[in-house]
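All protein chains of the complex are present and in place, except for one that has been dropped.
Labels A, B and C are assigned to the chains in the order they are written; within every chain, residues are numbered from 1.
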Amino acid sequence: MLKKEGEIRIPSGCAISGIIDKKRNRFNGSDIIKSIALMHDRSNGLGGGFAGYGIYPQYKDFFALHIFYDNETIKHKTEDFLNAHFEIESAGNIPTRKVSSIANKPLIWRYFVQPRIYKVKDLCMDEKEFTARCVIRINREFDGAYVFSSGKNMGAFKGVGYPEDIGDFFMLENYEGYIWTAHGRFPTNTPGWWGGAHPFTMLDWSIVHNGEISSYDANRRFVEMYGYNCALQTDTEVITYLLDLLVRKHNLPIEKALQILVAPFWNEIEKENPEKAKELKALRTVYASALINGPFSILVGYEDGLIALNDRIKLRSMVMAEKGNKTFFASEESAIRVICPEPENIYHPAGGEPIVVKLEAKI
Amino acid sequence: MEYLIIGNSVAGTSCAQKIRFNDKKGQITILSEESFPAYGRPLISYYLAGKVDSNLIQYRNDDFYRENKINVVLNCKALNIDSKNKKVKGSNGKEYSYDKLLIATGSVPFVPPVKGIENQKNTFTFLKLEDAKKIEKIITDKSNVIIVGAGLIGLKAAEALAGKVASISVVDLADRLMASVLDSQTALRIQKYIEKRDVKFYLSNTVAEVGKDSVVLKNGEKLPCDILIMAVGVKPNTEAALTAGIKVNRGIVVNEYMETSVKNIYAAGDCVESLDILSNQNKVLALWPNAYMQGETAGSNMSGVENKFAGSFAMNAIGFFGIQLISAGIVDPKDEKVSIYIEENEKEITYKKLLTLNNKLIGFALLNLPDRAGIYTSLINDDVKLDSLNYDITKKDIGLNVFPQDIRHNKLFRGNNK
Amino acid sequence: MSISLITPQFEVLRDEKKCIQCKVCVKQCANEVHRYDEEDNVVLADDAKCVNCHRCVVLCPTKALKIRNNSLEFRDNANWNGKAINEIFIQAETGGILLSSMGNPKPFPIYWDKMLLNASQVTNPSIDPLREPMETKVMIGRKPKKLEFDKKGKLITEIPPQIELNMPIMFSAMSYGSISKNAHEALARAAEKLGIVYNTGEGGLHKDFYKYGKNTIVQVASGRFGVHLNYLEAGVAIEIKMGQGAKPGIGGHLPGIKVGEDVSATRMIPVGADAISPAPHHDIYSIEDLSQLIFSLKEATNYKKPVLVKIAAVNNVAAIASGIARAGADAIIIDGFRGGTGAAPTRVRDNVGIPIELALAAVDQRLRDEGIRNEVSIVCAGSVRNSSDIVKAIALGADAVYIGSAALIAIGCHMCHSCSTGKCNWGIATQEAELVKRLNPDLAYQKLVNLLSAWNHEIKEMLGGMGINAIDSLRGNRLMLRGVGLNQKELDILGIKHAGE
Partner (left out) sequence: MKKVYAFEKNCLGCGLCEVYCKTAHSKSKDIIKTYRKENITSAIVIEEILSPKAKTYFALQCRHCADPKCVKACISGAMYKDQNGIVKNIKEKCVGCLSCVLVCPFGAVKRNKDKERKIISKCDLCIETGTPACVENCPNNALKLMDEEEVK
């Protein structure tokens, strides 16, 4: 019997695409669907998904939990748990439309929640840590329930199918956001579990990823020392946790965190001025086990913007371009041109060169 | 510049070579009274024995003369030196002018007067290739050969002829062979060894009279004689030098630059007297290496590069009948203060004699123990104090390990062969 | 006086057709096995003296010599085999404990050989180290829990001192005394050339070798030989030796005969005096005592040197290692039972301790379970034989490895297990000047450089095959390993899956 994510590591190839409007002008999901659809051949119909930021302005202070349920029983059980830990502001189905190619859909629910304050205080945590732990707990202990999105004013939409069909299914043309990312998946071995599709998310973090990291177990065993549980055994999961650990728990500036994930080579470090070299050396020395190795290109959405990241020797394609306030990223240039016929500043980020596009501060 | 060299043996050759090294342009002429290209005189016994042919006996090959642009005039004896006009008259009727002249006329055999010597028409000396060639022509397996002189030349002649003739008898006035090098015991041992090779010795004896086909010895004994070889000794050939009025004692007198008493005339080799560093006196040291170095020193000074000859001492390496005898310095001392160390092995016919005086090695003789003899020679040559060495040289076979490390390393790593 | 029951262990076979009586074997055998009989012009051998070190075999210009196990047999008995019987003969004759050298030779499982490595195929490109950068540099030392930057983005966390290694390999502790000065010189110079470190062992640091300080770990062992302030400050790190894999629980003994002038000066003991290292450190009877020593050494050297602690792999190694990490050690060395020694009681060598692979896996997992693995380095020691052993050790969780026996083999050791005799024909485990000079440091150091350069290259090839371009990404990456022929318990302890899973 085929094993699903979490029971086994499934290597996969992929297509990714992302758009950000740094002035926080919102636009609907049509373009991102169009872009990822162009790279149809890079997926195989076994996974597709999207993340949008700024899509829930009316609930922007609530954690938006997107949950797959296998059946009603587990839904009730999970909702009891949610009720016990959160004030649920709103709950309901995520709207979908019938698409012929999408079958076997689970129950797909959405809750806008706030942690129950006394519980947070009891545990001496902040609300993010509390929410994260609850999400991890559901995903680990509630067989048949899977929280696939848990950030604020953002949401992931994913499933088994080609990404354009998934976008159609979730009716993303009805959502407007200032960051969109998309993923089309080419797993080599999967029974097709909706939870296994990308993006992988954790609080505000959402990651779409093309690649297969060979440092996986080194990264996993490192991050698991800090309370994470890599239940899915996927690359996106471990990369998300690494970022969460470095940025949220260790308070490192995002740029430093990225210098850890794709650390410069030692001989490049030696060329830097002494102070810079000392800092880079410290980062590599202390966080050697957080170095991500193997081929990958990833797009990381988070509350402040969008990050594009390649492995150190650029073993996966990744191109970017700009037009007006928008910055586009995609596995292939054509996937940018299809939605932005006259792009500017086309650039291929070098291996290990992180590109961080930050949203302008909220007014 | 014109350089003229009288004499075509080792001193002449090394002189010419050195001149050419310093002066690429000057004209170099060698006059030789012989009809052969230069050869090693000591090789004539090997020639007679058939061990070298007339080709191989040549000291330097033709390329040497071509490359060094040395003109050799054969069959030309220097009859007269006109030092005023710087000209030499040759026996070929030509005159040779010079700016610098070297006299390297070597030695001539010393033949004592012997009664009736004119009766034996096959009387020879044994110094030149010509002598060997003459002897070679007439010997048969019936020949009875008498050799007068049991020194180096006589014994080498005997060796060359052994087995080729009916009998060989060696006669010497001394009581032992090679009296200048060997003590009587060793001489006797060698004598017995050689006697087994059908050579008879008549010692403390001499030829009293020469008949047509026999000789009569001093003790009255009569020996058949078809060939008589006179190998009593040699003396410096100073004939040419005397024509120039050069100062001559036993040999030509030279200074340390090998200059004679006449300006622009130098002399080198067996014809000169030079410093014997062991006796600190000028002596005729008729030695091959000596001649080479004197010729070279003369050549250097003649061509404008000042060089001194440091002096020398007696040394010899002799092989005959399979015996190797190497000796140097004083081996038969008169001075009673000399300590003598002797080590011998009758069975192996080996013998080692070391002579020391005032904390220095002054001489040695090694019979059939040639290995590393040069180190002893260097101890004499370099005036080495024996107590500065790592061990007592009489207690152990010699090696470079005798030298303290710094000296040894200086020799091995800096190529210091002094 | 009675006759000895001990029979020779080896036979010297000389092919008379090949022997040219050159006497090289006679001159080269310090055990005086060979002798030349002038009368018969023949070279003869005394088998009883032979230790099978191959010196004569290797130097014989005509390859006329072979050494083999004595073909003399006892009656078949799986239990009472020849070795068991001979050992009894020896002890009955001498009344002493049996002594051996080098590591445990018994056929216990070698887990390195029961683990296989992964490589990339299709979904993930392998990397060619000849064309792409490939990093094997590692930093050994304590790491802070996290890094902190100020508001301007300036690093404010001070990083404790680290040992910077160009490759994850170090030469393990071998004292001057147990090995020769030339062997030390070779190790020191090779370490310098390679950008790694060697270890003084417990015998102090010879004055000629202070110049290699940047590539030296100085050891402090129970005998405290040669320990003084300059010594502590001479190296890049200080190692406290608590135990040794070859002889856990046992001290050391350098016989006085090996304590010549130089060794005496280096160890700071009288010429000819036995150098006895006690079994325990007599100032360390518990973990808090160890912590005190660690911090005494750090105080003495102004916190400029990492302090490493070396222990033998024993039953409770994981818990002990955790204690050492918490006691303040910057790195922990786990020394397995196949590690070498100059001399150890045979029974201890062969029966005490546990396999390094299991110990290493257990320690790494334990420190991770406690969340402190990233703060301390782990060095794997005890019979690391080749580059794939190293790759497997690092995948199991080591930061670096120590090699001792392999280094000695590179410079000529033939594993004859006779170090304790002091007659090492290869100039390694001896203090006899005439034998020591047989090890030309110029040649020996080059061999070490060659060996480790080759290994480093092989490590890079294997890393590249896995699609990894920095050794950091291999450390603890147990998914890169698969077991073969291991039972579930072993797989669980090693933390790896079985091949095919």
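Going forward, a contact is a pair of C-beta atoms (placed from the backbone, for glycine too) under 8 Å apart; a residue touches a chain by one contact, two chains touch by 3 or more.
Keep in mind that what you see is a predicted model, and the values were worked out from it rather than measured.
Peer 1: In the complete complex, the chain left out here touches which of the visible ones?
Peer 2: Hidden chain contacts in the full assembly come out as B, C.
Peer 1: Specify the residue from the set B:I277, B:L357 or B:I375 that touches the hidden chain.
Peer 2: If we include the chain that is not displayed, B:I375 is the one touching it.
Peer 1: Considering the whole complex, which of B:G26, B:P42, B:G211 or B:G245 touches the chain not shown?
Peer 2: Answer from the full complex: B:P42 touches the omitted chain.
Peer 1: From the listed residues C:T7, C:Q28 or C:S291, report the one that touches the chain absent from this view.
Peer 2: C:Q28
Peer 1: I need the residue numbers on chain B that touch the omitted chain, in ascending order.
Peer 2: Here the touching residues of chain B are 10, 14, 40-43, 46, 51-52, 56-60, 288-289, 292-293, 296, 315-319, 324, 326, 328, 370-375, 377-378, 381-382, 390-391, 398-401, 405, 411-415, 417-418.
Peer 1: Touching the absent chain: which residues on chain C qualify?
Peer 2: Listed in rising order, the touching residues are 17-18, 20-24, 27-28, 58-59, 61-62, 432-434, 437-438, 440, 442-443.
Methods note: only the chains that are shown with their structure count from here on.
Peer 1: Edges wherever two chains touch, nodes for the chains themselves; is that graph a line, a ring, a star, complete, or other here?
Peer 2: other
Peer 1: I'd like to verify one number: the distance from the centre of chain A to the centre of chain B, where each centre is the average of its C-alpha atoms, in whole angstrom.
Peer 2: Taking the mean C-alpha position of each chain, the two centres sit 105 Å apart.
Peer 1: How big is the gap, in whole Å, between where the Cα atoms of chain B centre and where those of chain C centre?
Peer 2: 70
Peer 1: Between chain A and chain C, what distance separates the C-alpha centroids? Give it in angstrom.
Peer 2: Distance between chain centres, rounded to whole Å: 47 Å.
Peer 1: Report the residues of chain C in contact with chain A in the complex, numbered from low to high.
Peer 2: Against chain A, the touching part of chain C is residues 120, 123-125, 127, 132-133, 135, 137-139, 141, 143-144, 146-149, 153-155, 157, 159, 162, 368, 371, 373-374, 466-470, 472-480.
Peer 1: Could you pull out which chain A residues touch chain C in their complex?
Peer 2: Those in contact with chain C are residues 9, 11-13, 188, 211-212, 214-219, 221-222, 224-226, 250-253, 255-256, 263, 265-267, 278-279, 281-289, 291-295, 312-313, 315.
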